[in-house]
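The complex appears here minus one protein chain, its other protein chains still in place.
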């Protein structure tokens, strides 16, 4: 049992560990307050992500980039209530998928509890994860993917990729959970899955006109920095909320998250300083996100002190990651693979390397956990890549996923939304 | 009793319903934490609203638009502590108005409790509502109303419109509360009242120079989108905080709020797509606000599944609402009537149609509740309209409410505040 | 005991006062939830501060100004975990400094409690204070200080100024704590120390090229206003979180904070209206920060009603404060001394004047407390000034702290970071 | 052909363009500029200080016209951009040797 | 010497500048302007309303050239900025009496 994690694992662990006043089937006001707060924080990551991404594109695409996050807030929030939650967390203890027994959240009322919190809170919190994950992918396809195609894509992707993966890792009976793969707050489910799906999508979508020839200069870096600040803030909910209780595990996850983010920021700036002589503001924004991604799978298992190397190395690895696209020539516009794919993978592995709280890892002599982590990464990455590739291929054949050349030149704000970002 | 709502009603209900560890007169840390968090979230809605509105005006009025929200944060926060709270929640159980017994919050100390939370927290939370409501009105009068006049207006309005209305609906003995009108988080008190007051104000104030002739293009839609993101985030406090406890009701309100917002966003985009062929970013920002407004009165009574049609219809209705001004020729600049008035009315009615938790409604065969809701809407709307009209007329006669034509042409940032928004 | 404050004092007080369900050595979910939320709120003040400051500089320095806040988030967050926390809160009960016994937070686990919350939460919360304080100083040195020098400066400053001061006021056995100096949330430790350190730094650094000759027009005031909104929001965590519990003291601190902020905003606008005929948006942003600074040391001791004059006078005093630099000719670019130094001093004194909850003050006939407050101010100001002056002098001699004239003319964004803020 | 460059107040832009169109001008190019002249800039507030910006925002209209249209265009501008207060701006007339329409390659007055 | 002012579509900026450089032009000055002409502005959405903006963003290239370079420059622009659709823009040629390089004080064609 102490190897398992995800919702039920963590829940059990935290109750046993702290012997607090919270027992299953009795509502804890403190836990409920914290997980509601955390859910709100994760929701705020969407506008944060929108700013983070939108600041990096050219001004003619600022709104269309933002809209790719907002449409996830619209469409996936509904999908989750209608059937997504049920697919991920419903059903019996099937290893691969949930059930259809809680469609429309039927049978749940304000009195229904999940551990020490109302089930509605658990649904809300998990729903925010379902919303943000496809929004992360958007960073790779901005400036050229049709808005209509993206909208349909995220519904299919949430249904066919996210909901099953979520079940594998966090759902009752999910096979990765049973295997003992640790993913405290979504390194596998959220970051690796979005990173490799981004790659699959752009392989079909193709490069932006002028990629590697023209300079795609970020149009407003203050927006990106504010976005990264909101992401950092929201990530406390993402990670510390994942303990589903206001307890010592949440507290450690909170502090480890903050520390890894800081270390990621510093790591990225140092390598920039070495390579280019100057640390950049975009580097700071990117580095803290890299650190946050990397600590996500292990936030509840890794101490703040160990979070320093985890974050620092993430800053350096993701810096290398974003350089790959120039070498290999695929146009991962805002580096979803480079930051989320690579950062998430590193974080999942790092959990097997340095986790010391509530689990074993390499440094405690538990090499098995490391292997389990690797299996989790490979399984999730393969599944997400293959299914995404198929979805995108089919979508492209049926409705076409790419804006026309004229639309791309004009900018997607005008061509997809009939608007311009600024009339200063 | 089960028909009543507002603070005391909800409080009683939640205590009875969940039999949690919270009993009146004993402080609950979880509830206190949640309502403080919620209060902070609602405060953040002010800068959020300022951004939301300011992005839609021309750049020469960006600061003056922002200032109309900030001045509410300044002036009404003080008014509330000095006498506003006492007017709304003080006194005996008078049906129309509170008393003057808690001027300057005398007699309240850190030990004083309101249910399971310190009274100071209840005052803070309710104060945020008093602050945001007049700020909502500002959206109708921007780009031409004098800042000095607006400042005096909001003090009068808070005193003569908001505080009484708040007492009717949520104060001990308030007649709408006694009647059984349901307003979980302020559909009537906040949204309908601000919407119709906006209409009353602009009937006196008149149109902006060039209205319907020139194009008033939003000067910075990224600002509006960020604003809508902050509003969405803050609205969790607004609605889920209104249960005044971290319990199952709060949890449902939380999830229903998120769902309705999402559905409003989708509803607005779909009708735009149908009418203009393109869904717009401003439509997304407007749609989620419409959904949030509509779920406000029923957030604690309507399930997440029912929140989908409530939000979706709000998106479509409010879209129609904002079109009205072009037909009728009144200049509701940023659509306060169109979104808050219409959205709030729909939400109050919808509560009588589909509420199923802790109350009856049409779908549970309780047609009486629907009538009570209609009475609540009509009473609040009539009162707010008439009193606002009188306030504005008197103000106009005494000090003049409108900036001069030269000031309007020059922009209110320069003429009212001696500043310009941008020097990029 | 009832004179002492800081962490242990407050903790004891709140437990005694409210006789709630929280007893030392038992975890309270509500308290934990609230202090985690508060920690996240204080972290958000960093991007808030970055925006607040960055909007006021010229656009060629927008990123470098932002980066001075972000680098604190990176470097100090790590310093705190590695040894800063230990220096401030570790060791025996030494009057001047903590110890080295909790380097790398060794010996702390998720089960370790500080009062009713996990120690990890206490560390995180206090760490956010350590992060924001040097960031405040940056406002004085922007547009000309080298980024590399600033980075080294903050590490030295945190180690030699912040950590000791923090121990004096809040650490076990700290001499100001023992003396009975009241500093609820950091008036002395954070605001006075950053204000006078800013002065010491600019005396060595010198003025910006063109100071008092050219006009340094804020390049984007909407950014500054959003920043002030985020600061206001985050300050709820800063002040109400400082009670380290979700209780009546936190509740009062919450409401007093909101009220003082409002009063500061109004005070500043009124004096502007009197002096220049127009209240400005930058005045509103500055005024609320002045009010927030002033209420910080007394938030848990001063009632909301008394918070009105405290905030209002802060607005007026700090307005005068920012005018000083034009008279005396030192270039405190964004008025760190004028707002934080003066506001913090006023707040510390005001606590000795009008505090009535849990302590005596002048109005309760306790003149002794006032003297203790004055001693606290003088001791902290003198120490911070002298040590900062030495640090900066040494740094300047060793590596040079000022960007070259060419770099300053070109803008620090390009010269320090190789970027430009906007490419609209 | 002549090239007319008019510097006018931003708030007169709309009426001036309308007047030019009414006078038969079919195309023009507009840009935002900063003017230094007799008219002084606005008084702005900045944290306890009041100062005067030293430039005034202006709109520049560039207009290539055939010789016989010069007077009509000038009159249209004078009739619409004038507010009678300092800072109304200037009209400059320069000789224009050639005009070419990029799309068709047409030259001379037909290109306008 | 002549001064060439070309008004072109923003998306043709890059190819046009490249073409000019290829034609031997070593310096030029570019600015963003708004064009009013036959080409109509975009249709934009604004909360339940659709409207047409009345200007079109354009790029203006200013180019001082020696007389013998005029034709080459004009051809380079025509060859690169043309898309064949309305709104491709104009080229105006004005007489230029003097050109001075600030750094050296050189005058005439050498200053270009």
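Letters A, B, C, D and E mark the chains in the order given here, with residues in each chain numbered from 1 onward.
Throughout what follows, contacts are C-beta pairs under 8 Å (C-beta built on N, C-alpha and C of every residue); 3 or more make two chains touch, one makes a residue touch a chain.
It should be emphasised that the depicted structure is a prediction, and the values quoted were computed from it without experimental measurement.
*Asks:* Would you list the chains present here that the left-out chain is in contact with?
*Replies:* A, C, D, E
*Asks:* Out of A:107, A:326 or A:382, which is the one that touches the chain we can't see?
*Replies:* A:326
*Asks:* Taking the full complex into account, what residues of subunit D touch the chain not shown?
*Replies:* Its contact residues with the unshown chain are 2, 5-8, 31-38, 55, 58, 60, 74, 77-78, 81-95.
*Asks:* List every residue of subunit A that touches the chain not included in the displayed model.
*Replies:* So the residues of subunit A touching the unseen chain are 215-218, 272, 276, 278, 280, 282-283, 286, 319-320, 322-323, 326, 335.
*Asks:* Touching the missing chain, which residues of subunit E?
*Replies:* Its contact residues with the unshown chain are 3, 17, 21, 26-31, 62, 64, 94-103, 105, 111-112.
Please note the rule applied: only the chains that are shown with their structure count from here on.
*Asks:* Just tell me the minimum hop count from subunit C to subunit E, counting one hop per pair of touching chains.
*Replies:* Minimal hop count between subunit C and subunit E: 2.
*Asks:* With one step meaning two chains touch, work out the least steps from subunit A to subunit D.
*Replies:* Step count on the best path from subunit A to subunit D: 2.
*Asks:* Please identify the chain with the largest separation between its CA centroid and the CA centroid of subunit A.
*Replies:* D
*Asks:* Any chance you could check whether C-D or A-C wins on number of contacting C-beta pairs?
*Replies:* A-C
*Asks:* In terms of residue numbering, is the interface formed by subunit D and subunit E classified as same (over half shared) or different (under half shared)?
*Replies:* different
*Asks:* Per the centroid of Cα atoms for each chain, what is the distance between subunit A and subunit E, given in Å?
*Replies:* 46
*Asks:* Any chance you could list the residues of subunit A touching two or more other chains?
*Replies:* Residues 28-31, 33-34, 37, 220, 417-420, 422, 424 of subunit A touch two or more partner chains.
*Asks:* Tell me, which residues of subunit E touch at least two other chains?
*Replies:* Residues 44-46, 50 of subunit E each touch two or more of the other chains.
*Asks:* Please list, in label order, each pair of chains that touches.
*Replies:* A-B, A-C, A-E, B-C, B-D, B-E, C-D, D-E
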